[in-house]
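What follows is one structure encoded as structure tokens, with my remarks underneath.
Removed from the display is one protein chain of the complex; every other protein chain stays in position.
Let's look at chain A:
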Amino acid sequence: MEWVNDHWGDIFALARSHVWLAGLPLVLGLLIALPLGWAARRWSRLYPVLISASGLLYTIPSLALFVLMPLILGTRVLDRANVVVAMTIYTVALLVRTVADGLGSVPEATLQAARAMGYKGLRRFFGVELPLAVPVIAAGLRVAAVSNVSIVSVASLIGVSQLGNLLTDGYDRFITAEIVAGIVACVVLALLFDGLILLGQRLLTPWVRAQGGRA
């Protein structure tokens, strides 16, 4: 505890960096997964291809991906962009399926009614399909958020600092309090992300709770 009291400033600075490295890819990943998931629904032959491809991406060890990034992107080794891009890839890998299944969960009768009323293209997507897919997408987003918070800590090994530094440093110097602080901070951050997404979902889907209210 003494160690923690002496290092509040460091912990907050690392946490802030962690939020960026885990959070920004979550947003970028969702934006990329939306059209991909939509395409997987739209062309049924694309679905298995996209799902297996994204599944494969997720099996690449994070350390390998972090190390490969400078080679692929031509960035400097210590560039934070390496981590952001790698984490975005993981997020996309998790969310493509979620988005596709979320759009698939929209009732057929509703889609048909939308079509029959003259909804088309983007207006149908943003007006009817996407709002109804929010509960499923939000569930996937929560998984991705927690997974991102945990995976990002590996970035310490390539010299990009965030809460993972507390783990590596604590391990090197045998400071148990530092390791515990790192773990607790990661868990708190994961809970925070989770809570934010849940809040967002509730705000976006008042109709889901109305449904629960009747049952």
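Here is the rule we go by: a residue touches a chain if its C-beta (ideal position, glycine included) is under 8 Å from a C-beta of that chain, and two chains touch if they have at least 3 such contacts; residues count from 1.
One rule holds in what follows: contacts and distances are computed from a predicted model.
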item	value
Candidate names "AAA family ATPase", "ABC transmembrane type-1 domain-containing protein", "Lipid II isoglutaminyl synthase (glutamine-hydrolyzing) subunit GatD" or "ABC-type quaternary amine transporter"; UniProt protein name, chain not shown	"ABC-type quaternary amine transporter"
Residue among A:Thr75, A:Thr168 or A:Thr205 that touches the chain left out of view	A:Thr205
Residue of A:Trp3, A:Trp20 or A:Tyr119 in touch with the missing chain, whole complex considered	A:Tyr119
Touching residues (missing chain, whole complex) on chain A	107, 109-110, 112-120, 123, 128, 131-132, 205-207, 210-211, 213-214
